[in-house]
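Working notes, structure below.
For this depiction, one protein chain was excluded, whereas all remaining protein chains were kept in their positions.
For chain A:
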Amino acid sequence: MFIRKDPSILVFLAILALFTIGATLMSEAYGSGALPTSMIKVLGKTLCLALAALAMDLVWGYAGILSLGHMAFFALGGYMIGMWLMYARTGEIVSATLSRAAIPPTPAELQDGIASQIFGVVGSSDLPLAWTFAGSLPIQLILIVAVPGLLALVFGWLAFRSRVNGVYLSILTQAMTLALALYLFQNDSGFRGNNGLSGLQNIPGLTDVPQADISIWFLWASAGALALAYVLAAWLVSGKFGSVIRAIRDDESRVRFLGYSVEGYKLTIFTLTAMLCAIAGALYYPQAGIINPAELAPIASIYLAVWVAIGGRGRLYGAVIGAVVVSLLSSWFTGGRAPDLSLGFYTIDWVDWWQVLLGLSFVLVTLFAPRGLSSLIDLAARLRHPSRRGRDLGPDVGALREREAKA
């Protein structure tokens, strides 16, 4: 069994379980109320970001593909669930209003009512084609993984087939994200332009349930998804498949001469991680309450890479640690809760200076501690990196560097 080979999986699951139980016991809905509902939402969202970082680690840390577009799949997953949430919720309100009329509304009238409610803001009252299935939860749930998965499949097929590698691939993925964001920004593309989808925290059918309860349910769902994805990722990387993708990261032409179709493997891992990101996004945005095309900004995907780098590339727990630590710190600093630092002649306001701090720590980690925060864990586990006189573990640009390796 792969868990026996890597006991860190059990440690991770235990910590995640403790965290979830702890948060539940301190929540307003099921416990002491020490943590306000807004904090529970932050924690739940952080777990979703950790899930996205896990996917990023699979595709970058293990397969060596530095994708700077994975947050696009995350946001697409959010859009897909957001469409159902908004449609069904608006449907409830509209039917409540129309039911007061003498004659009960026909389905067509109901749909027109919903469409003009949702799209009035962009000056339209027709339901766009993309919203055809927005009324059906099962179909939208399938679309959460199907749409980003298909996009990743087509994009990846085109890019990997022409053997685009390294920096060029990263730029291409950025271009994809930007193009998608610009498309969604347009009012007539049918996703409410820069208004995005809002009111996603109101779950249809659960109008009477307080947000305190809903937030903790989403925290559980996010923790469950993260746990499942972690086990899936650990299973993937522990076996021969993991061997092959790490080999592709370090020396892909050698893998070709062993008879493996490198493109097929890259496409598989790219699509799979895109779907994982989409699931993370579908759990994230109901907790955030709103999604708009700014969420697809290329910078979001760069953050994802920064989390993984700071946490430690090529270890699953590293990605999770990086995402949790950096995103919690970031919300602390940018939330205005961090005390200003007075230097006498200048006062550092962390809301402005946090980005500088983050950028600086990214550079420092890359230069001096390539294993990032996981080097602390390695220190405890007495793992050391091999002495290879500065040689990387393979000739490819994505290859593991000397100081990222375990001896």
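FYI, a residue touches a chain if its C-beta (ideal position, glycine included) is under 8 Å from a C-beta of that chain, and two chains touch if they have at least 3 such contacts; residues count from 1.
FYI, contacts and distances are computed from a predicted model.
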item: Name per UniProt, for the chain absent here [options: "NADH-quinone oxidoreductase subunit N", "Nitrous oxide reductase family maturation protein NosD", "Urea ABC transporter ATP-binding protein UrtD" or "Long-chain fatty acid transport protein"]; value: "Urea ABC transporter ATP-binding protein UrtD"
item: Contacting the left-out chain in the complete assembly, out of A:Gly166, A:Pro210 or A:Gly264; value: A:Gly264
item: On chain A, residues whose C-beta touches the chain left out of the figure; value: 236, 239-241, 243-244, 246-247, 250-251, 253-254, 256-262, 264-265, 268, 386, 388, 393-394, 400, 405, 407
